[in-house]
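Provided herewith is a single structure, encoded as structure tokens, for subsequent inquiry.
The complex appears here without one of its protein chains, the remainder shown in place.
Chain lettering (A and B) follows the sequence in which the chains are written, and residue indices restart at 1 in each chain.
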Amino acid sequence: MVTLTTDFGLHDHYVGAMKGVILSVNPEARLVDICHSVQSFDVLDGALTIAQTYHYFPSDTIHVVVVDPGVGSERRPLLVTTEKHIFVAPDNGVLSLVYERETRISVRHITSAHYFLQPVSATFHGRDVFARVAGYLSKGVEVAKFGEEINDYVRFAAPKPKAINERMLRGVVLKVDKFGNVVTNITPNDAAALFGPQAPPFKLMVGSAEVTRMSRSYSEGAPGEPFAILGSMGFLEVAVNRGSAAQVLSAKKGTEVGLILEQALGTAG
Amino acid sequence: MVTLTTDFGLHDHYVGAMKGVILSVNPEARLVDICHSVQSFDVLDGALTIAQTYHYFPSDTIHVVVVDPGVGSERRPLLVTTEKHIFVAPDNGVLSLVYERETRISVRHITSAHYFLQPVSATFHGRDVFARVAGYLSKGVEVAKFGEEINDYVRFAAPKPKAINERMLRGVVLKVDKFGNVVTNITPNDAAALFGPQAPPFKLMVGSAEVTRMSRSYSEGAPGEPFAILGSMGFLEVAVNRGSAAQVLSAKKGTEVGLILEQALGTAG
Partner (left out) sequence: MVTLTTDFGLHDHYVGAMKGVILSVNPEARLVDICHSVQSFDVLDGALTIAQTYHYFPSDTIHVVVVDPGVGSERRPLLVTTEKHIFVAPDNGVLSLVYERETRISVRHITSAHYFLQPVSATFHGRDVFARVAGYLSKGVEVAKFGEEINDYVRFAAPKPKAINERMLRGVVLKVDKFGNVVTNITPNDAAALFGPQAPPFKLMVGSAEVTRMSRSYSEGAPGEPFAILGSMGFLEVAVNRGSAAQVLSAKKGTEVGLILEQALGTAG
């Protein structure tokens, strides 16, 4: 089984070419599209997408993750194995949240060019390198055959909220989803008190609005009224019942978020 | 075989997470994407999408339909079997047009929580409930194991056109498709005369335009000229040859439609 996560979009032939290359190497490979609409060049968005999905797949799934603004430069192609999963991706940090989540990882620099589609273009390693390597991995070629282990791979920390004082937190909007839900980077670890059975009085400032109500489900809310909610990604979100919170709040990715509680945040850190 | 129809869109990780969950339960499951771009929260749009497709699939296909604005509320998760197909969906009417089309249906309230992904989130039952149940169904778990039959499930009637008199009908635009074709809710049952071998003189008023010509194919029309046509969904459409009728007419979902014939409509009802 081979999953695909890219920023190639669905309007061009890129994803189709990758699928062809994998299936030419291994016609038995089972392809699963995770997402091809990662924001162009946005390595953090790619990192969030794969980190939110890979662990739901069966053991030994091969995950191809191509968000690759540095294609054709010196950035290395990687083959990463964790306890249960295998990843091929450029060495630009797109697997950072996988590294964060996993305890045992092995990272290899893919150097065995005979597994590449020759001649390798300078502009489409998704097709010429990553898809082809995934094809061979799915046929059972051992990971050690692709290259040596390295330790200096690129990793970044996802942006964490900062505690201003024991009752105040400053965070940021990580993404806006298809429904217009505004996903912040605040987790129960950052403000445990907020997520208890009974949320204390709070103010969440996002964009043009001040949110003061916590809800347990998307459907508890008056039309147009933004509320806070613990979303399925594990982050604090702002949502509107059957509407777009992003529109109501004028918020987008990168918008600053402020949280003030009437009691101590209860940070885990 | 498991098909997926949702309003989760293709820009986020949601669909990928659902696929992972199904494949973790049953790595042999064959997944088929029907559509993930149902309009957000739009249960009627979801109902139209699944009703236009499920019956083309082989017997025993499992259809997962998640358009679920009430996720996390008291709305029930359903397991529906018809003569040839199996559905899992929220109890909000999204299967109404399936109920309408089928003569023998059995509807169960899914209550066996040990088939759910624990802990069940309040915001993503597509992943935690529906995908997981579909995985077990695809492994052959009997439908009776998931919960008891019920009769008070939610169903709605699709909006039907109204006869104003024996020559006039008032309808509505059900949807605009990717090409800009304007799909009304008028069928041959509502105005048989219009769809005979030779359409009688008629006026179809939609948005800013009055359409007076019936065509048999999309390609019979001058550039920019809107015409009426019986579309593949079984509804009267307005189209423009190689153009967007919706743009030409300034019509969209919900726009009122008026039909006047020079003779009796010939309604079946």
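The rule is short, and it goes like this: a residue touches a chain if its C-beta (ideal position, glycine included) is under 8 Å from a C-beta of that chain, and two chains touch if they have at least 3 such contacts.
What you see is a predicted model, and the numbers here were worked out from it, not measured in a lab.
For the options A:His63, A:Arg76 or A:Arg127, the residue in contact with the chain missing from this view is A:Arg127. For subunit B, the residues touching the chain absent from view are 1, 3, 5, 10, 32-37, 48-50, 52-58, 61, 175, 177-180, 216-220, 229-233, 241-242.
Think of the hidden chain as still there; on subunit A it touches residues 7-17, 19-21, 23-24, 27, 31, 33, 40-41, 69-73, 121-124, 127-128.
Heads up, the rule we're going with is that only the chains that are shown with their structure count from here on.
With centres set at the average Cα position, the gap from subunit A to subunit B is 31 Å.
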